[in-house]
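For this depiction, one protein chain was excluded, whereas all remaining protein chains were kept in their positions.
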């Protein structure tokens, strides 16, 4: 699926719900604005992938995909798809001039050795202390699967989370303490939701930006954790 | 220095001393006879390098040099010397078709991971239990230098030692216990000297071959350790 | 004289014994050694412990090996995919064991197995349920868990080019676990798209030096596993 199709899909999702605030593309754009020129970035599977479409002109960002490619380019056009050139989400991608392939231990040396500047991840829950839960619902019927999530939060310098503020049934994903199994503790720096952007500073949450038409009180009302 | 010159140098050394037994080239030949077809071999600096010249016809041996080359070929001819193609002894060498270059951590992964079949080393002392001392005389005025010796004895499957039986002043290098600082404990499988070939089995030395004109009693007399 | 080339996938997997630990390369379908896995199904070794990033998709490759009840346990990071049905079913029935390992820790444990490192510390998985029973220790005030090397009796790996010495190159992101799995196995078994003369692969471009490889078989037109999965093909229909 190319980037335009992916955008369209999420736009459609958005038009079906009645929330206030930013849609996923606007959220991705907010994240993109915070990625500086020259950054090495790893984007999680799903909504985080949208961020690449919104990097401002004049900034050069190098994408790492943990299955062994630095300098990942756009999603492949349908005629040029190569089953041996995929990203971590197993989508067919491309490589830029100046890319490099490497094996899995070298790839995770980049992650675990602190060489990646920014990782953008989705979340089930984020706590006010910056704890992240995004790999398991803890449901014993689910097949447990962790992938590279724990390596990313342990090793990447800055972790951004992009997520809907609340679950489909309306409960807050921004919580005092995660009830789902943790991916990592005190790892998240900033949270981008449809309602607000929040920074984790000294184990407290500070709202740095509100979505248009959204008040601080409204966000606090939708948030289990205390906002500042 | 090419292999022929190197041989000549040692032959000259030999003709100057009056010992019984094998000369260094004959010792190297004995080692070479014990290296099977298809072996991956690391040869220590100095006399062990002579071994490569005596591998019997029909056997293919792949040489590893710890500074990052598998498939080391002969010493370079003087017109083709490349200062960036050297062996661990910093001699100019060549690479065979089918060689591979790699970095130091990968090179020592071959050594430490048990992938090299045989390493041939020199010695200051070898004990009857197979302890090896070959990196330091313990003299406080000497500059300590270990290189890859401890990695080799810890990681390579089979360690052969090639050495004169006695020092220049006539004391035995095959000892009950090493008095020089150890390179490794219980690491040597077989010792090739000018007088005999000895196997280390269950922490005892067994003579498997005597040099022409040398009796078991004569070797025992020249040996501090007990021979069997 | 050294010649690691064998003439068939059947010969390549010969000697894999019941109860063996077998590493299988690939990140999902990319780099999956489908023909070697299918040869292992035909060969029939049972009670295998498999080390692989995933647990197979559809009814081919690793999924088919599991479906054929040859796998006792799997060590992996991500056994769940949109199109995996075989592993989830057996796992829920308690008929296959799972050791879940973070992906980077998995790669590093395999490399350690190949590099003679019995164990190492890593901050990955600290404060999570995956490190609950693991030894923990602080380094400069930062906690890390002790992780042990993984070694295997056999590895099955797919590559692009190989020579008779076992020197290998890979294709793009199909490289993934191949190099470390060759390092960590007593017998590394490789299927290559093309076997070339020694020296054709520039010594500067060798990714896996031959010392880590024991058997090479040329499979010049390997199946595209992702296509087999999409087309819902089962392994025994391929022959």
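Here the chain labels run A, B and C in written order, and each chain numbers its own residues starting at 1.
Keep in mind that, in the parts below, contacts are C-beta pairs under 8 Å (C-beta built on N, C-alpha and C of every residue); 3 or more make two chains touch, one makes a residue touch a chain.
Keep in mind that what you see is a predicted model, and the values were worked out from it rather than measured.
Every shown chain that the unseen chain touches in the whole complex is listed here: A, B, C. Screening C:169, C:208 or C:226 against the full complex identifies C:169 as the residue touching the chain left out. The hidden chain makes contact, of the residues B:57, B:141 or B:217, with B:141. Considering the full assembly, B:112 is the residue among B:112, B:173, B:190 or B:222 that touches the omitted chain.
For chain A, the list of residues touching the undisplayed chain reads 37-38, 40, 58-60, 62, 64, 69-71, 95-102, 105-106, 108-116, 154-155. Considering the complete assembly, chain B touches the hidden chain via residues 65-69, 82-87, 90, 95, 101-105, 107-108, 111-112, 136, 141-151, 154-155, 181-185. If you put the missing chain back, the residues of chain C touching it would be 108, 112, 115-123, 139-140, 142, 144, 148, 169-170, 172, 203-205, 207.
One rule holds for everything that comes next: only the chains that are shown with their structure count from here on.
Considering the contact criterion stated above, no chain is in touch with chain A and with chain C alike.
Among the other chains, the CA centroid farthest from that of chain B is the one of A. For the pair chain A and chain C, the distance between mean C-alpha positions equals 29 Å.
Rounded to whole angstrom units, the spacing between the C-alpha centres of chain A and chain B is 56.
Distance between chain B and chain C, defined via averaged C-alpha coordinates, is recorded as 37 Å. Of all residues in chain C, those touching 2 or more other chains are 111, listed in ascending order.
Multi-chain contact residues of chain B (touching two or more other chains) are absent.
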